[in-house]
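The complex is shown incomplete by one protein chain, all other protein chains being positioned as in the whole.
Up next is chain A:
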Amino acid sequence: MSSSPKSSHKNHRSHFPLQKSLFQQNAAFPHSSPVHTTSNKTANSSYGKPISASNNFAGDFNHPCPHLLELRSKLGPNPFRNLQDCLEVRPLGRVSVRRELGQEVVQCGACKASSPRLFACVACAAVSCQLHATSHAAQADDNTGCSSPSSFHAIAVDVDRVELFCCVCKDQVYDSGFDAAVVLAQTAASSAIGSIHCPPPPVPAENLRKRRRVEYKPWTPDPNERALIVEKSSPLPSRPSQLGEADAELPWGLRGLNNLGNTCFMNSVLQALLHTPPLRNYFLSDKHNRYFCQQRNNVISTRSHDSNNHSNKNAARLCLACDLDAMFSAVFSGDRTPYSPAKFLYSWWQHASNLASYEQQDAHEFFISMLDGIHEKLQKDKRKPQIQTGSGDCCIAHRVFSGILRSDVMCTACGFTSTTYDPCIDISLDLETNVGGPAKLTSAKSNHSCNGVPDSKNACQSTGVSTLMGCLDRFTRPERLGSDQKFYCQQCQVRQESLKQMSIRKLPLVSCFHIKRFEHSHIKKMSKKVDRFLQFPFSLDMSPYLSSSILRSRFGNRIFPFDGDESDSPNELSSEFELFAVITHSGKLDAGHYVTYLRLSNQWYKCDDAWITQVNDNIVRAAQGYMIFYVQKMLYYKASERQVAL
């Protein structure tokens, strides 16, 4: 056969119909043609660590297999710059080695097998199946002192997935430079510009200030401050003993709430909020002082020039935050007799007049309405331009509960992705409906701490129990929008079928999960309640549901080398959550009862309106969760440029 490079690919005939430029010109890995490869032996080796000789296997990212290391040492700088020309990127992150028209069928050179996995040798483009890959590497090996990468046949590329494989170690290997080049090609394909040098989609900068963290410094009062504390405050009774010794062991802030007429929906939410750590701390630290607030409101109302004077007067006197402040003071006073939140109820009725009645209501609806009431009032007070709720700086309600959701809509035809960010106060999750498919429907997403009992996860899988993590899985899974919901793709300029995927861009301090326990049947034209049991963990790691994790998984088995815009390391540090409150519902859709379980000092208490009892773990685990509250395990101090007085 002739030795000219262009025709040398004929040696491989139709069995190796890969696009020649991938390997023939060695454009993919070594540097381009004119320069001879022997020059640069000193690798841009990013590994830096010695290989552990005892490791027989291909190793992990930190200890790559010796063959990959050897290949990298033979390659020059920036060896992957032409790799993108050899790749074919299809929508939804699928990438494969590009084949020329008419030569799409690829087979093993030795046995003509075309499945399951085919590997193309990096040096000579010979395609082998897994069985024959090793023999190819062995027989073709010519490493008697020659440093040319074209004579080093140990490493191959999976033709369908563009993943590296070491034929000698017989295992998948990873290289960050290689993966970086592949991911670049994938992201370029999904952006409007389509240029190879396009960076990942930018985050709307106004929403997310760079979060600088400060070191935690413990504080104790100095003598002056100590004197001030003694002078200006009155100590709470050390151990309230009106009801005897047993009562003395109960934690602070545990107090029943009287039912004022079907108000269990309100009581249950209030109990959860009274013990939401950041919220509790805020009010007990006097950050919203109801006396000052009322004083200020009186000043505002007398000074008001608003045309609608009447409503302004009402608004001035109405402050849900003040009523909440009063409630915190009452509940944490040490008094154990049940408290009647009548003033709060009255204020809330004024705020949400459409819901003002003695009928039974939905707790979640109340929760949203109440937070909205707190936000509205505090926003009005500030008389500043509207601050993005996503940043949580507008009011304490958002500071505690507001997170940011990311929604990606991907065109199935061209891969173009449109991304939007929306603030959210809670996450509403669908309960899985058992379709009755052959495979079991539940999934335990990860081996992160889950109840601390790993076996329970496996048990759940095999018996088909719904879990909270399963619901979150489904929430972040790519969902194909129906053909009646075609999305307008900017790149294709027509409506196309698309995939939508949700993920969490920013976690709130407190995550509230609302389980959608109602099913609407179009046939019967009515809704009914779904009583199916949902298992929820006491400790929850949210990192698999973060945008960074979701994006990472979209690109396949890659070492994700970018920081990009998604690597928000504070996010990853603070993705561990602890359960502290569960609101449960029993009964039917239109008539039922709410009860809240609170976790204080690792002890569980059942709060049923005015009756509070200590209960066992198991009672809570078996309860029917409707709203489940988790708080971040570790709270970080944020550096602020100015004094923020909320």
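Here, a residue touches a chain if its C-beta (ideal position, glycine included) is under 8 Å from a C-beta of that chain, and two chains touch if they have at least 3 such contacts; residues count from 1.
Here is the rule we use: contacts and distances are computed from a predicted model.
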Listed names "glutathione transferase", "AP-4 complex subunit epsilon", "Transcription and mRNA export factor ENY2" or "AP complex subunit sigma", with the criterion being the UniProt name of the chain not displayed: "Transcription and mRNA export factor ENY2"
Check each of A:L69, A:C124 or A:L345 against the chain that is not shown and name the one that touches it. A:C124
The one of A:S114, A:Q485, A:S527 or A:S586 in touch with the missing chain is A:S114
Check each of A:D179, A:D473 or A:D541 against the chain that is not shown and name the one that touches it. A:D473
Footprint left on chain A by the chain that the document does not show: 3-5, 8, 11-13, 15, 24-26, 33, 55, 57-60, 63, 90, 92, 94, 102, 104-105, 109-110, 112, 114, 123-124, 126, 130, 136, 139-140, 142, 148, 150-151, 169-172, 435, 437-447, 458, 461, 473, 477-478, 480
